[in-house]
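Here the complex is missing a single protein chain, while all its other protein chains stay put.
And then chain A:
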Amino acid sequence: MFILLLGMTLVLSACSSSNATTVSQEMGELDPENPTKVTFYSYSLAAPTMKEGMEHLINEFNDTIGKEKGVIVEGVADASYQQFKADIAAGKAVDIVQHTFSTLDNSRETLGFQAYEDVFPAEELNNHLNGISDNALSLGKIDGKTYGLAFTFSTPIVFMNGQLFEEAGLDPTKPPQTWEEIKEYSLKINEATGKDGFALAPDNGWTTEGVILSNGGKVLSDDRKEAQFANQESIEAIEMWKDLYQNGAHAVGSDTELPEQFMAGNLGMYITSTAMHSGFKNASEAGGWELYGAGLPSFGNNPSVPVNSGSVLAVRPDNDVKKAAIWEFIKYVTGNEGYTIITSEVGYLPLRTELADDPNYLKGFIEENPLYKINLEQLNNIQPAVIWPAEYATEMSDIFRDAIVQSVSTDADVEKTLQAAEEEINQLIQ
């Protein structure tokens, strides 16, 4: 309740104070003698596992390109995604924000974030984005414009406990490819070890979208004006998951509890974001078992369609010189050097996939951490996670998540539950 109230207060306060109104592609001249200060609000800076890598990224920019061109980036840790909203409301300069996907539309409308196409020269933009896959570029697009450039980025994979696989007579180097195999393997693990064979948290939110899309279903229409997750394909996908959940080999727990079960070595397979990789790797080493991975399972022979989690870089320059300064930082952190640090030190994927084969950048790291290869392969089929329409984005996201939890983990009828939730969301959209 308090968080909801706080969110409303921040948005209302910010409505009157959006000061980023520049709509021109002209960029001012930077002066190395009088460097321009840029603020960068980042939730990764507030997380101990990522802080060091993110600080390295900022410092490396300031010491190289920043010094040469005349830009100083000041990182601001934003643990709860509220600091940037409060500072915008207070009229402070909030230039770049590491923003989550699901509420981007809301911020675009109420906090003055601007489209890349509106503020940066088309030629510069096209040159820089060359090398990033179209799939990745589409992730932060709203109404055909880039309001966020994909930044830290991960996909869901199946993490596997090698020890439990072997105890069940299974080969962890030959992981399950389909949902049928997931069911078969989870039952075997459960029977042989007494431990849970598989888990996908019903309240996970974003991976659910991948399950639905993989069966040909849809969550939200392309024009974002209609929820569509109660179609036949979506219902079938959720019914498959419900069957898996109720077969006795699926762990029970929430998105915050299940990773702990997996790290304790009590879970055979667990689907979650690759951002958990470093924590799982440390736990497996401490527990004396081997960590394996596989891509998101498919329905039969249809290729799986994972969605992304992570963040975009959203910008709100308030003058032409600031635009130039922001652009230099964006280019650096989403360029070769930036993604090398982001992948090897922060733990996310390089959206410039060719870096994985380049010995000057990430080749060595990927060879040492082969699970990243699974992610990189998944980038070919990736679809953007839903960006719910602005005004009621949080409510819609909650309704969708609650309907999935109810459908999967209770006796509720899947079709009726999804239809009711879809109707509720569509009423909010209208």
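Quick notes on this one:
Just so it is clear, a residue touches a chain if its C-beta (ideal position, glycine included) is under 8 Å from a C-beta of that chain, and two chains touch if they have at least 3 such contacts; residues count from 1.
Simple rule for what comes next: contacts and distances are computed from a predicted model.
Note on the omitted subunit: UniProt lists it as "Carbohydrate ABC transporter permease", one of the names in "Carbohydrate ABC transporter permease", "Multicomponent Na+:H+ antiporter subunit D", "histidine kinase" or "Bifunctional adenosylcobalamin biosynthesis protein". The missing chain, though absent from the display, is touched by one residue of A:64, A:82 or A:127; that residue is A:82. Touching the missing chain, out of A:46, A:390 or A:412, is residue A:46. From the options A:136, A:168, A:240 or A:276, the residue with contact to the unseen chain in the full assembly is A:276.
Within the set A:261, A:336 or A:394, the residue that contacts the chain not displayed is A:261. Residues of chain A that touch the chain left out of view are 2, 5-6, 9-10, 13, 43, 46-51, 76-77, 79-80, 82-83, 86, 89-92, 256, 259-261, 263-266, 273, 275-276, 278-279, 282-284, 286-288.
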